[in-house]
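Dumping the structure here so I can ask a few things about it.
Heads up, one of the protein chains got dropped from this complex, but the rest are sitting where they should.
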Amino acid sequence: MSILVQQPWIAVLVPATLAFVIALGGRRAVPLTRWLALVGPLTVLATGVAGLAGAGSDPAIVSVSWLAQGARSIAVGASVDALAAVMLTVVGVVSAMVVLFSVGYMAEDPAQARYFALVSVFSAAMTGLVISTTLVGLFAAWELVGACSYLLIGFWYRKPAAANAAMKAFIVTRIGDVGFLLGIALLWANAGTADIATVNTAVGTLPVAVATLAALMLFAGAAGKSAQFPLHIWLPEAMEGPTPVSALIHAATMVAAGVFLVARMWPVFAASEIALQVMLWVGLITALGAAMAAIAQRDIKRVLAYSTISQLGFMFVALGAGQWQIAIFHLVTHAAFKALLFLGSGSVIHSAGTQDLHEMGGLGRVMPVTMVTWVLGAGALAGIPPLAGFFSKDGIIHAAWVASPVAGAVLVLASLMTAFYITRATLLAFAGDFRGQGHPHESPWTMTLPLMVLAAGAVGLGFAGGSLAELLGGHGALEPVVAIVSALVALTGVAVGWSFYRRGPSADTVLETRLGAVYPTAANAFGVDALLTRLFVRPARSFAEKVYDAIDRRLIDGAVNGVGKLAVGAGRLAAGLQTGQIDLAAAMVGAGIVFLTALVIGWGGR
Amino acid sequence: MNVLLPIAIPLTGALVVALAGRGESGGARRVSAMFAFATFAVTVYLAFAWNAEGGECIRWVISSAQGLGVLSLAVDGLSLPLVVLTGFLGLIAVLTSWEVHEHAAAHHALLLCLEAAVMTVFLADNVILFYVAWEAVLIPMFFLISVWGHENRRAAAFKFFIYTFAGSALMLVGIITLLVSSPLGSLAGGVTAISADKQTLVFWLLAAGLLVKVPVVPLHTWLPDAHVEAPTAGSIMLAGVLLKMGGYGLLRIALPVAPDAFAAAGPVLAVLGGIGIVYGAILALGQRDLKRLVAYSSVAHMGFMLLAMSTGTRLGIGAAMLIMVSHGVVSGLLFFLVGAIYDRTHTREISRFGGLISQIPVWGGVFVFGALASLGLPGLSGFPGELLSVLEGFGRFGWWIAPIGVGVILGAAYNLYAVRAVAHGEPSAEWQGISDLGVRERLIAASFVVCIVGLGLWPGTVLSVTDAASRVLSMALGGGQ
Amino acid sequence: MEFVTPTVLWIPGAVVLIGVVVGLAAEAAKHRALGVGVIAVALMVAAVVCAWSAVKVSISPAFGWMFLGGGGFSTVASVVYLLAGLSVASGWRRAISTSRGGTVAGITALSAVAIQLLTSTLDLLPAILALEVVALAGYALVSAAASRRSDEAALRYFVQGGVAAGFTVLGLAVIYGVYGTTGYVRLFEIVDGGSRAAAFGMVLVLAAFAFKLGAVPFHSWAPDVYETADASVAGFLASAPKIGALMALLLLFPAGMFNEGRFPTATLAIAVMAAASIILGNLGALRQSSLGRMLGYSGIAQVGYGLIGLAAGVTGYQATALFALTYAVGVATAFFVAEAVRERRPGWDGSIGGLSGLAAEAPFLAAAMVAALLSLTGIPLLIGFWGKLFVFVAAVSADLTWLAVIGVIGSVVSFGYYGAVIRSMYTRGVETEENIPAGTRFSGRVACAVALVAGLIVVVGGVGPLIAGLDVISRLLVF
Partner (left out) sequence: MSMLVACSVVFGIGLFVVLSRRDIIALLIGLELMLGSANVLLVALSTLNGHDPATTQSVGVMVLVLAAAEAALGLALLIASVRRTGRSRVEEFEEVTG
C-alpha cells in the first residue's frame, strides 16, 4: 500500500490505461470490461486510505521537469499529502459507487464502452488534479476534468439539448479557467516558479496587491468550476448527461475542485483580505439564490442541481470566513449525501421513467430501499442532528456568524429553505399515489448497494468531523448554541415542507399564488441564465459574422481591390498617351531631349 | 551530403513522376508515395545524425565562391523540427491525394516540388538561397490551387501569389540592404548583427515579407481564400509548413541580423500577435464554411506563436517553435478531415452538416479529437506551446496580454461550435449513405493522433532540440538566462 | 595564343555576312528555304564561336583599334546572335511562304552584326552609324509584317527615329566640330573638364540611345511596334537592339563618368528616366488585352530596370549587362511562344483571351510561356531573377534604395498582367486544335521547337547559378 503513496502517479495511470483498454474493447467486450472500470476508482481509494494512514510523515514528492529551456523550467509533480488523501478517498468512494451504479443504469445503452472509458479517464484526471504539486500540473488536470465533463454531459450527443449543454458547460468553465491561467501567469512572473509549495511560502513576500489579484484570479477559476454566481448557469443544464455522471461530476468531485483549489492555495487567499470578502459574499448570494430557485423546480435532477450550487455556496462562505478545514469537512459530507441523492434520483428515474416530480409519487411503497436511503440523504442535506450534514453545516454557520452576523443570518435562512425544498422533493416523489404511467419497480442490487454504502457515509461521516479537523490542522469543537439553532431551523423547515406537500403537488399552485411574481423568477434562477444568453451567447455568432463581413470582406479586401482598380485606372491614363498621331509622337521625342539637356546642363558645367 | 538529400529526393521524385507517370494515374501516386516516404525517412535519419553529433549544425557547401555569400545548406536546432515536420506532412499530402485522378502525374510532381522548395527554405544557410527558395515555394502552390482547386480557385491562387510576392518584394530590398551593408556569413552560424542605424530599416523590410506569411491580421485575407479553394493536400502543406516559413524567417534572419530592432519591435509584434489571437477567433466563430473556420483558427494559433516569439526570452522562442510544430500537426489533421468530408459530400457549408458522428463515427471521433487539440486541451500538442506563450507573455508584458483571454475563450467557442454544428445533434437525412474513413484515411488519421498526443505529453523533445539555438537568439536580444 | 585573339573575333561577323550573301543569292535563285536556312545556320555558328571566345579569349582589341572583343563582349555578342538565329528559325514558315521571306532573315542577321559592332566600339562615330543601321533595320522589319497596322506603326516609328537621328547627328556635329575627336577615352577627359558643349553633345547621344531603348520620354513607338510586327520579328526587335543600346550606354557612360565630374544631375536624369519607365510601363501594361502590346509596355518597364543599373554607376556595370541579357532572353521567349501559338491557331488575333485553353492543348508550350513571364516578373529559379537581383544590389549599394523600392513594387505590379496571361492559358479553352494546314506541319513544329528551346534556356539560366555557384555570372561577364 505504501508504494501507492511513494509513487502517486500510479493512481493516475491505472484508470487511464484501463480507460484505453475499455475503449479498445468496444461494444462486444463491454459486459466484461465495464467491471474493469471499477479497478481504477478502487486504486484511487487505496491511495487515499494509504495517504490518510501515513498522514503524519511528510509525503514523497515525485516531480519531472516538463517544459525546460535553460534555467527557467516548468515541472509537473505529484505527492499525496493530508488534503490530497482526504480528496482521494472521497473521489475513490464516490466514483466506485457511481461505476457500480452505472453497470445497472447504463445496461441497455449501446455506447456503454465509451461511457465507462470516459468515467475512467475522469477519475484519472481528478486524481491528477488532487495530487499535483505544481500549478501547471494542476491546471492541466483541471482542464482535462473539464473536457471529461464536456464529453460526459454530451454523452447522448444526438439530443440537441445535451449537445448544447455540453458546449455551454465547457465554455463557461473555460471563462473561469482563463482567469485561473492568468493567476498562474501572475504567480509565475512574480514568484518565479509554478511549484505550489514554494508559491505558498513566497506569497508572504509578494506585495498585497499582487496577492489579492492572484487570489481573485484563482477564485475566478474556482467559481467557474464550482458553479458559483455568475458562472453557475451551466450546472442546471448539465443535468442532460446520464444521472450517474451528474452524481459523480456535478455533485461530488468536479464541482468540489474549486473548493479544493482554494484550500490547496490557502496562503495566497489568506494573504488578501479583499479576496476573502469577495468569496464570502459570492458564496452567500449563490447559497441563498440557488436555494430559492431549488424550491420552484419540477425536475427532480434540477432540484438537486440547484441544491448543489447552494451547498457549494455554503462552502465558499466557510472559505470566505477563513475556515478552510470546515469547508473541506462540508465538502466530504456533501459529496456523500449529494451523490446518494443523485443516485437515488437515478434509481427513481430509471424505474418511474420520468424526471418530473408531478408525474411521480407513491414510489416509497414500491421502492423501499431507495426510499430509505433517499430519506437518510435528505435528512443529512437538511441538517437533521445525528446525520453528517448537521455537523458540517453547523460548523459553517458558526464560522459565518463569527465573520459577520448578516452572513450567519442569511445562511440560517438558506438552510431553512434547504430543508423545505428537500422535504418537498421527498414527499412529491415517495408519498401519495403514483401519478405517472407504467409500473415502477425496485432497482437491481447493483443500483441499490451503492445507495446503501453512501447512506452509511451520510450517517457516519458526521462524527468523523473532529478527527478530520485535526488531520487538516483546524479545530473540530461543536459550538452548542449554533448547534441548537441549526437543528431547530432544520426541523421547522421539514415541518413546513411536510404541512405544504402532505396532500401532493397541488401545493405548488398554492405557493405560486401566494408568492405571485417571485415564484416564476425563482423557477428560472432569476433570469440570470436567460440574460447572459441573450447578452453573450446568441449575438456572439451574428456579431462574429458582422465583424467578418465588415472588416475582412469590405475593409481589407475592399482596400486591396481598390488599389488594383486604381492601378488599372492609372494604366488607362498612361496608355491614353498613345493617341496615334505622328506629330504628337515626334513632339514627345523633342520634348524629351529638351528635358534631358536642361536637367544635365542646367546644373553642371563650368 | 545528407543535408542535401531532403531536397534532392523529392526533386528527383518530381521529375520521375512527371515523366514516368504520364500513363494511368495509379503508377504516379505509388512512385510519388515512395519518394515522399524516402524523404521522410531521410529527415528522421537527419534528426538522429544531428543528435549523434552532439547538436551542432551539419553543413553542406554547394559552392564556396564568395559572390553573394557562400551558397550552402545547413540544419541546426532551429530548423530540424520543421524539416522533420515538412517530411512528415509531405508524405501525408501525397497519401491524401491518392484519389486525385485529374492529371495525377502533374499533381504529384507539383506536391514533391513544393516539398523540396519548402525543405530548401528551412535548410538554406545563405540569405539569397533562402529568398530564392521562399519565392520558389509560390510557383508549385500557385498551380496546385489554380488547377486542382475548387470553385473560384483562380482568384484565390492569384490573391495568394500577389500577397506573398508583394511582401517578399519588400523583403528582397531588406535582404539586399543587408547584403550590401555587411557580407553575411552562414545563417546557421553565429549572430552577425549589422550596424545599429540600418537595423530598424532592414528589420521592418524583412518583417513585411515574413509577416504576410505568418499571417498577421491586416495582411491575412489571402489565407482563408487560398485554403478554401486549395485541394486537401495543398491545404495540408499550406497550413502545415508554409505558414511556418514566416515565423522561421523571423527567428532565422530578422532576429540575428537586427537584434536591437527585434527587441524594440517586441511590443509591436506582441500586439499583432494578440490581435491575431482575438480577431482570428472571432472570425472563426463567424464562419459558415467549415474550411474557412479552420483557416481562421490558423490565424489565431499563429497569433500565439508571434506573442511567444516577441517576448524574446529563451523559453518564449522555444515556445514559438513548439507552437509551429504542433499547429502543423493539428491543422494538418483538421484540414485532412475537412477534405475527407468534402470528398464525400462536396460541400463545406456547416449548416448542411449535422449529427455526422452518428453516421460516420470514426470520422466524428477524430474530428472531436482534432477540435479538442485545436482549443489547447492539456495532454495534446496545442497546450504546452500556448501555455508557455501566455506565461512568458505575461512575464514580459504584464497585464497587457489579459485581452488574449477573450481569444482563448472564443477559441473554445468556435472549436466546440464546429463540433456542435457538424458532429453532434440530429443526423440530417441528406448524408444517409456516406461511407466512413477508409483504411488509408484511418492510417493517416492515426499517425496525426499519435503525433499530437506524443507532442502533448513530451513537448521536451522539440524544446530540447531548439534549446541551443534559442539560447543564442535570446542572448542576442540581451534576455534569456 | 597571341595570334589567335584578333582573328577569332573576326569570324562571327564574317560568317554571318557570308551567310547573308549566300542566303539572298539562294533566294534570288528561287531556293528560298535553303537561303533562310543558310542564314539561320550562319547565325547559330556565329553564336557558338562567340560563346567559345567569351570563355577562351580575354578582352583584346578586334576589328582594328576601335573595337573590343572576347570576355564579356563576346558573351553579349553570342546572346545577340543566338536571339537573331532563334528569331529567324521561329519565323521559318512565314519566311518560306511569303515572297520576301529571305530578306527579312537577311536584315535580322545584318542587324545582329551591327549590334555586335555597337556593343564593342570605343568610338562615337561607328557607334552612331551602327545605331542607325539597327534603327533602319528595325523600321524595315516592322513593315515586313505587311498589314495596315504594321505600316502605320512602321511609319510612326520611322518619323520618331528620324527626329532622334537628327538630334544625334547634331550632337555628333557639336562634339566633333568643337573638339575634333570622337574616341570615348578622349571624350571622358573633355566632359570631366566640365565643358558644357561636350556635355550637350553627350546628352543628345544619350537621347538617341534612350530612344532605341524605348525609355519613357521616347517610348511611344514600343507598344505599336510590338503589337503589329510579326511575333518572331518582334521577338528579335524587343531583345537584341535593347542589349546593344544598353551595352553602348555602358561603354559611353562608364563608371558614372558624370557624377565624378561637374554634372551631378546626370545620374539623377537617368534615375528619373528609369523610375518613369518602370511606373508608366507597368501601369500601361495593366489594361492591355493584346499580348504584343502588353509585352511592349512591359518592355518599357523592364528597360527602366536596365537604367537603374546604369544609374548605379560603377557597381551597376556588370548588373546592367546581366540584366540586359536575362531580360532579352525572357521577352524573346515570350514572343517565340506567341509565334508558335500563331502556328497552332492561325485564327488567333494576338489577344491574351485568345490563349485560353493553351495549357490543356499544348502543356509544354504553355510551360515555356509561364517560364518566360515569371522570369520577366523576377521570380527566382528563372533567369530574370538574377538580372533584377544584381540590379537591385547595385542600386542599393549606390544608395539609390528608393529606386530599388520602385523597381520591386514594379515587379509586383507586373505579376498583375503577366499573371493574367497565365490565368487565361490555364482556363478551360473553348477552341479545340483546329486542323493546321498540312503543308506547315513540319515548319509549325520549328516554331514550337524554338519556343521550347528558349523556355529551356530561361529555366536553365535560372537554376544554373544555384548549382554552379553565384560567381559563374561574374566570371562570364568580365569587362
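Annotations for the structure displayed:
To keep things simple, chains are lettered A, B and C as they appear, and every chain counts its residues starting from 1.
Just so it is clear, a residue touches a chain if its C-beta (ideal position, glycine included) is under 8 Å from a C-beta of that chain, and two chains touch if they have at least 3 such contacts.
Since we're looking at a predicted model, the values are computed, not measured.
Among the chains on display, the ones the left-out chain touches in the entire complex are A, C.
Per the touch definition above, the residue from C:Y81, C:Y139, C:F188 or C:F253 contacting the chain not shown is C:Y139.
Note on the undisplayed chain: of the listed residues C:L170, C:A360, C:L456 or C:V478, the one touching it is C:L170. Note that of C:F158, C:Y327 or C:W386, the residue touching the chain absent from this view is C:F158. Against the chain not shown here, chain C presents residues 125, 129, 132, 136, 139-140, 143, 146, 148-149, 151-156, 158-159, 162-163, 165-167, 169-170, 172-174, 176-180, 182, 223-224, 227-228, 288, 293. Contact between chain A and the absent chain runs through residues 575, 578-583, 586-587, 590.
Here, only the chains that are shown with their structure count from here on.
If you draw each protein chain as a dot and join the dots that touch, every dot ends up joined to every other dot. Inter-chain spacing, taken between the CA centroids of chain A and chain B, is 36 Å.
Centres computed as Cα averages put chain A at a distance of 76 Å from chain C.
Residues 65-72, 74, 136, 139-141, 143-144, 147, 150-151, 154, 157-158, 160, 163-164, 166-167, 170-171, 174-175, 178-179, 181-182, 184-186, 188-189, 540-541, 543-548, 551-552, 556-557, 560 of chain A are the ones touching chain B in the complex. On the side of chain B, the complex with chain C involves touching residues 62-68, 71, 128-129, 131-133, 135-136, 138-139, 143, 146-147, 154, 158, 161-162, 165-166, 169-170, 172-173, 176-177, 179-180.
If you check the complex, the residues on chain C that touch chain B are 374, 377, 379-381, 385, 389, 392-393, 396-397, 401, 404-405, 408-409, 411-412, 415-416, 419, 423, 426-427, 466-471, 473-474.
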